[in-house]
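All protein chains but one are shown at their positions in the complex.
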Amino acid sequence: MKKMLDLVVTENSKLNRNYSLIKLTSADGSLLPNMSPGQFVEIRVDNSPKTFLRRPISVNFFDVDKNELWLLIQIVGEGTRKMAEFRKGDIMNLLLPLGNTFTMPSTEHENRLLLIGGGVGIAPLLYLGYTLKKNGFSVSFLLGARSKDDLLQLDEFGKYGDVYCTTEDGSYGEKGYVTNHSILESINFSKIYTCGPKPMMVSVAKYASDRKIDCEASLENLMACGFGVCLCCVENTSEGNICVCTEGPVFNINRLKWIN
Amino acid sequence: MKKMLDLVVTENSKLNRNYSLIKLTSADGSLLPNMSPGQFVEIRVDNSPKTFLRRPISVNFFDVDKNELWLLIQIVGEGTRKMAEFRKGDIMNLLLPLGNTFTMPSTEHENRLLLIGGGVGIAPLLYLGYTLKKNGFSVSFLLGARSKDDLLQLDEFGKYGDVYCTTEDGSYGEKGYVTNHSILESINFSKIYTCGPKPMMVSVAKYASDRKIDCEASLENLMACGFGVCLCCVENTSEGNICVCTEGPVFNINRLKWIN
Amino acid sequence: MDKLSINIGGLRLKNPVMTASGTFGYGKEFADFVDLSRIGGIFVKGTTIRNRDGNAYPRMAETPMGMLNAVGLQNKGVDYFISNIYPSIKDYNTNIIVNVSGSTIEDYVECAAKLMGLEKIPAIELNISCPNVKEGGMAFGTSACSASEVVKAVRQVWNKTLIVKLSPNVTDITEIARAVEAEGADAVSLINTLLGMAIDINKRKPVLSTVTGGLSGPCVKPVALRMVWQTYNAVKIPIIGMGGISCWQDAIEFILAGASAIQIGTYNFIDPTISVKVVDGIESYLEKNNIKSISELIGSLII
Partner (left out) sequence: MDKLSINIGGLRLKNPVMTASGTFGYGKEFADFVDLSRIGGIFVKGTTIRNRDGNAYPRMAETPMGMLNAVGLQNKGVDYFISNIYPSIKDYNTNIIVNVSGSTIEDYVECAAKLMGLEKIPAIELNISCPNVKEGGMAFGTSACSASEVVKAVRQVWNKTLIVKLSPNVTDITEIARAVEAEGADAVSLINTLLGMAIDINKRKPVLSTVTGGLSGPCVKPVALRMVWQTYNAVKIPIIGMGGISCWQDAIEFILAGASAIQIGTYNFIDPTISVKVVDGIESYLEKNNIKSISELIGSLII
């Protein structure tokens, strides 16, 4: 069940110049609704004339024990800048949980799972990795960024699987884009999950489709509502225009029109 | 010369539920422009979708030695509420100084001066009282409020003259409105300055005009610009519609159409 | 709640607060957030005779206190509505009103005729004002003559409450309102979106795939309120006011200007519970001001 909740900020840490990690819990001690990997929230950034609409942000991590929701924010405009300015104790209004989830693999044949993230697209992969591991799968992460400074939460990712990295400037991991990483040649993955800039996801989808690897991608289309009523967030799929906020954000690449 | 300046908040104290006193100085140590009693500033309350226009606020006090400007704020809506939330170190953008000033009496014949304020209308009278005293005049203040709690800055006013008060509920000073205060019967004032709610100022103006006492009132018409270009703030005077923000806010009551 | 009830050309509302077409889905999307039975009525998504896939992405742009949309009436068509959606929403304890759009007069008529069979649909709203589809919609709503024709034709096949939704993109909205009143519309609703545009200066391209789109949200409220007031002074049929309503105070403004009821659109995205908050706010206002019935308030602006 979707809810509109006022959550309280327990921590807001600047990870680098452009990224903040916000941790939230319920204001009244009640349990947060359950959230699954791939789902997102819609945040109200009040008090700004330039942020009339809510902002969609992925569930970066959901700590059931601590009743805590993590959001990884990349500062790109007024809304995300305001989010980064929230202080401990401040109240944030959210709609949650929204969207569908990544699908769990069927245990038998899929155990070489690769999670490929670029930029802030790594956000939903942390909670996905955690969940996969909890369900007994073994996971590898392939994370790409412009440079070392922009590779975030590596310690966290390391808790749930092997972490491979690429940086565009070669300051960490292999130099280049995620899709050029040597692991893609050396290991035969059975399923790939990806989130990041569209050109990156399209490359990943091509790679997967060429090798007939099952692949799911999480999209970030522009959204006005986040829960299926405005019909603004559509992706043109084989079934026509469908809403990314309700039928997605996670899609099997077979439904998308990215390849050919 | 009018300026647009970013000033830094040195102090913001809540005087009671509805009032805050903000003290500001220049951010770079430069001297603030000179300000005269009766003048006002226009404050930009950014980051609020409901406060597109600037808000006009009187100079409550200008401390030349400390290079400090005081603003007394009554919280009535979104803009003034936001102002009350400014913290020490925050930056406020202001246009200043704006408007005309109260006129100094001519020394010979005017030395029994009465400054009558109601509600937040007391704001400009503090700096006026200080200036009059500095120029060798003796001053009495007559301040009205709903109840004791709403009588503000009494200590400050006490520095520059006798302070008489009325409260509507009788919790301090004489019970009733300022215009009913006994001092108006017992002392024969030579000049009256007034600022406050319009009905109060109209009563004061009638009292003064009946007794042929020279009287100046400071108006608070709705303003869009504050420096004479929008022509929204007009008062209908004997010379037609004139701008309160440039030809006022201080008017000799003879120019106004309040009486008869 | 009786002081809130109102009758709009035969349509009985428990309160004057409804939700606008295209911003409230089919109601069920909001069931998690609000008790739908507390709303006066739900105007469902624009419905056309045939399935429409809508315009290409991108379909929205944020603007100062508002948004542009270019959805283009994406919907699965009236037959799908009748067989797949209607059964699941017909028993909501509120009024379900279908917003009917079309490209030709025949489209409107055929669509209305099909909906006539649905017992639990007490009213339709003719959308002659959608700015986002090339072939029609707004073209009907910007000329008194073609507006009359559509209404006249639909009136032949629809004998329940007929609401006509007007476009604000006109020199004189009262002219269109009078024309549709003359053809037997039971009520007018206004405003639909204002035609607007946004440009991405880095790509040097329009933000919307359709170049222009419909502007809505608080930014349009002053224009909408003016049009409601003008229309109130021009027609006798009831007016359903909308455009930028974001709080109960806004709703009261529309009612004072002459609206018998109001719709909330874009603000449902910002606060999905806004509709019931507006109901509560109106109720307290009536109480505080000792007003016995909402009908006393309608058009009671003191000039």
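In this document, chain identifiers A, B and C correspond to the written order of the chains, with residue numbering beginning at 1 in each.
Methods note: contacts are C-beta pairs under 8 Å (C-beta built on N, C-alpha and C of every residue); 3 or more make two chains touch, one makes a residue touch a chain.
Keep in mind the model is a prediction, meaning the values are calculated, not measured.
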item	value
Selected residue (touches chain absent from view) among C:V17, C:L225 or C:V279	C:L225
Residue of C:V71, C:L256, C:V279 or C:I294 touching the missing chain in the full complex	C:L256
Hidden partner interface residues of chain C, rising order	61, 63-66, 68, 142, 169-171, 194-199, 201, 203-206, 211-212, 215, 217-223, 225-226, 229, 244, 249, 252-253, 256-257, 285, 300-303
Hidden partner chain, residues of chain B it touches	1-4, 44, 49-54, 95, 221-222, 224-236, 240-241
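Rule of thumb we're sticking to: only the chains that are shown with their structure count from here on.
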item	value
Of all other chains, the one whose Cα centre sits farthest from chain A	B
Centroid distance [mean C-alpha coordinates] between chain B and chain A, Å	54
Chain A and chain C: spacing of chain centres that average the CA atoms, whole Å	36
Chain B-chain C separation of Cα centroids, rounded to whole Å	48
Where chain B touches two or more other chains at once, by residue number	49
Residues of chain C whose C-beta touches two or more other chains	65, 218
